[in-house]
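Some notes on the structure that comes next.
A single protein chain has been omitted; all remaining protein chains appear in their positions.
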Amino acid sequence: MDTLKIYAAMALASLRARLEYKVAFFAFLFAVIFFYLAQLGALLVVMVRFKEINGWDMGQMAFLFGLLTFSQGFAALFFNGLANFDRMLIGGEFDRTLVRPLSPLAQIIVSKFEVSTVAHGIIGSVALYYGAKLSGIHWTFWKAAALPAVIFGGVLIQGGIRLAVTAVAFWTLKNESLVHTVVFSGKEFVVYPITIYNDGIRFFLTFIFPLAFVNFYPAQYFLDKRGETLFHPALQGLTPLVGVIVFSLSLWAWKAGVDHYQSSGS
Amino acid sequence: MTPGLFLKFAVTSFRKEITYRFDYLIMILNGFLYVFIFTSLWRSVFTSAGGTFGGFTKEGIISYTIVAMVVRISFSMDDGVIPGKVRDGSVALDLIRPVSFQMMNLAQNAGYSAFHITARGIPILIVSGLLFGLHVSAGSLPASVVSLALSYLILFLLNYSVSLLSFWFIDVFPFILLKYGLINLLSGGLLPMDFFPASIRGWLDYLPFQHIFYSPAVIITGRVAPEHAWGILASQAGWVVALWIVSALMWRAGSNRLVIQGG
Partner (left out) sequence: MVEFEVNSPVIEAVGLKKEFSVSEQGKGFAGAVKALFSTKKRIVRAVDGVGFSIQPGEFVGYAGENGAGKSTTIKILTGILVPSAGTATVRGVVPYRDRKANAANIGVVFGQRTQLWWDLPTSDSFEMLRAIYRIKRGDYADMMKKLSDVLDLGPLMSVPVRKLSLGQRMKCDIAASLIHRPKVLFLDEPTIGLDVVAKENIRQFLGEINRTEGTTIILTTHDMNDIERLCARLIILDKGRVIYDGLTEGLRQRFGHEKVLEVEFDGRSPAKTALPNLEIVAENGSKISFKYLEDGRSGGLAAIIGKLAADFPVKDILVREPSVEVIIRSIYEKTVSLPPYDGQK
């Protein structure tokens, strides 16, 4: 409890540090929202012209996008401290975390407050709300209960992937492109229903790089899209479990990375 | 600036890019990933739409996507250089160099892009072409080369102008993000202008963005016949001139400001 308080104080300090530059804070927030709206604009143009993508209409696509972006926002809130970790490692800031009587990972997580979190939260919740409304989801008790669990699983999956990819820096030192590719470009895959891809990629996004559990499979459940079951219908309910597995594996990879750094780092 | 000096700047930044092997392989993967996602998307929606849409055939849109994406990847530029120089004051050193700042930056960007063209663009083009099918118009070759050169200049001048804003603003990253948002949506890099509603498309003709990726891609893939390409090239050239004047004025105002205020 005491330790949590220390981390909370450090997280608050990061937020205060960020708010020292108020103009930059809001300019950045505005720009990030604009950037995502432009991206959504492209999707909107496609939806207006083609009406649907592989059987997913406008509302369903919005819901799919909302699930992704909303959980991405939460994942960013907790894990964006890992951004530019390779620079922390090369610049020696990581060493500093090792000479303090706290967990290095926790110190890194609270070391930065990421503005884009707010943007993701705003865009994600708006998309989720309108997606649910437009697609006329038939809400049941179970669906309402499942939503937070799915978000939780999605956060763990995205955060876990981020953590694992960041840990690669312990071996390669520079991993900016990898983080960019896996964390930012990788999620472009699941902006669209994964049924548009060939079998190999569907398998990849389900069993190897399980981003499809962030939005595609749970969306099938919420939207009652029973006609297009992929692999097995049970996958639609596995998001929280997949999240826990991915995150555990990532934590293990991170610890292995720290060990490697301490025994062979320079 | 002499060609030799231009080359030296270009080679230096090329070398800088190639240093990290692992990063390089990942960058190829990153570029290919976008080509894959969008060709999959178009194949899916074009199949549902019956094979042709908005003047594109399924093969046509896939060729368009490959070309536009490869050009986009090849034309990577480093946005951080000028803001970084202004922030740490080293831009003052460039002021006293007997070379044009704009040309020097163009040279450095050319080296940076030369790396991305040879090391990323070409491999991705070959692999994508083999996997997804690529049709280009042989008769359009001269027009294609000119169009690519002009589109490179337009993109460079846009990036350069936004970077120059760092003379007036401490943090230009929001502007860079805004620029990327506009380019993603309006340049034809992700989706061709033909898919926009006619009412919006009329407005887009007043902006330079579609001349970055859309114009060269439609010329290269032969969607615009070679004999009709000249009009497009003329408007591209017009935008180059306009943006060159704007950025030159910005540089003059910005560097004066720096000299007067002493950074």
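Every chain is named by a letter (A and B) in the order it is written, and numbering of its residues begins at 1.
As a working rule, a contact is a pair of C-beta atoms (placed from the backbone, for glycine too) under 8 Å apart; a residue touches a chain by one contact, two chains touch by 3 or more.
Since this is a predicted model, take the numbers as computed values, not measurements.
Considering the whole complex, the residue from A:Leu37, A:Leu102 or A:Ile137 that touches the absent chain is A:Leu102. Residue-level contact of subunit A with the missing chain is found at 2, 5-6, 9-10, 13, 16-18, 20-21, 91-93, 95-96, 98-102, 262-266.
In this section, only the chains that are shown with their structure count from here on.
Averaging C-alpha coordinates per chain places the centre of subunit A 29 Å away from that of subunit B.
On subunit B, the positions that touch subunit A within their shared complex are 20, 22-24, 26-27, 29-30, 33-34, 36-37, 40-41, 43-45, 48-49, 53-54, 170-171, 173-175, 177-178, 180-182, 184-185, 190-191, 195-197.
Every residue of subunit A that touches subunit B in the complex is listed here, in rising order: 21, 24, 27-28, 30-32, 34-39, 41-42, 45-46, 48-50, 52-54, 172, 174-178, 180-181, 185-186, 188-189, 192, 195-198, 201.
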